[in-house]
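And then chain A:
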Amino acid sequence: MIDFKEIEIGYNKTLFRVSDLKINKGEIFVLAGKNGIGKSTLLKTISGQIKPLKGKLIINDKSINRYNLKNMSQTCAIVNSSFSGIPYLTAKNYVSLGRTPHTNAWGQLNKKDEQAAVNCLKDISMLSFQDIFTNELSDGERQLLSIARAVCQDTPIILLDEPTAFLDYKNKQKIIQYLKSIAELKKKTILISSHDLDICTQEKLPFLVISKKEKKLKKLEKTDLKTILKEAFN
Partner candidate 1 sequence: MKNKTNSFWIFILILCISFLGFTNLFIGEISVSIKECFNALFNYDSNSLNQIILHELRIPRVSMAILAGAALAVSGLLMQTLFNNQLAGPYVLGLNSGASLFIGLSMLSGFYFFNTESGMLLSALIGAFILGAIMLICSMFIRSNISLLLIGIMLSSFINATINLLETFAEAEKLKGFFFWSMGSLQRVEFYQLFGITLIIFLAIMLSFLITKPLNTLVIGEKEAKSLGVNIKKVRFLCISITAILTGTITAFCGPIAFIGLAVPNLSKIIFKTQDHKKLLVVNVFLGAGFMLLCDMVIQLSNNFILIPINVLTSFIGAPFIIYLVIRKKS
Partner candidate 2 sequence: MTRIRMQPFFYDFMIFLVKSKKVYFIGLVLLFCSCNSKISKTKYFDKKQSITKHSKHLTIYEKQEGVYIHIKHPEIKNKTYRYFIPINQQSNSTDHQKIKTPINSMIVFSSTHIGMLSELNKTNVIKGVVSKKYVHNKNVIKGIESKKIIEFGEENQPSFEKIISSKAKLIMYSGFTDDFSKSTHLQKLGIHCIPNFDWKEPHPLGKLEWVLLFGYLTGTEKMAKIHVKEVTQKYNQLKKIASKSKTSKTVFSGNLVGEHWWAPGGNSYKAKLFKDAKCEYRYQKNRKKGSINMHFEKILIDNKNTNYWFNPGFKNKKLILQNNPKSIHFESFKNNNIFCYSHNKNKFWEVSACHPDYVLADLIQILHPDINLKRDLYFYKKINEK
């Protein structure tokens, strides 16, 4: 699915390297590392917003350089750390925006699109909220909606940049569990950058760590807190 081949990542200066790494379909990983080491940069590189400084990044057997905006939006969905809600934008309309890469030039939703949005809302059991404006929902509900929107986008890959950062413990847990379930059920490749290591280890999620010492992205075999902390923060 995502194939890293001797890659160097960064804006102008190399932040870290990924020597040889493969993430397969249906796999979910938590991306850990200290602040400023380049977690977001990695996610941006995978979603094609910035180019790797060196090496080759292959997604779905195709080099990242050959993706255009539209292909990319059909391959990779992104969830940001918070969605503050928009007045007069209903939950359903918000989730339906995930269909944008699949609709015609006018952005008209056909029956299939409508159904997809309804299903995504059902999955997060928020169908009854569909006509509520997004600015009137709680932070946790909104974050669930942004994930639902990413799911609705119907892409093989979903990238989440600290999706649990601004939530309380209960909501954090709920979101991680939900992500785990979609990876399993819908066979999606999911990459979550996060600082909530304790919750992620509790849920027994596998980890990718950007090692502080080696400046390198590593798959961790052991997923106990101690090893992760050692690799990521020395």
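These made the cut because all candidates are chains of the complex that A comes from, given by their letters.
Throughout what follows, a contact is a pair of C-beta atoms (placed from the backbone, for glycine too) under 8 Å apart; a residue touches a chain by one contact, two chains touch by 3 or more; residues count from 1.
Just so you know, these numbers come straight off a predicted model, no measurement behind them.
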Touch-positive candidate for chain A in this complex, from 1 or 2: 1
Residue numbers on chain A that touch candidate 1, as the complex places them: 47, 49, 69-70, 72-74, 76-78, 80, 83, 86-89, 93-94, 97-98, 100-101, 103, 105-107, 133, 153
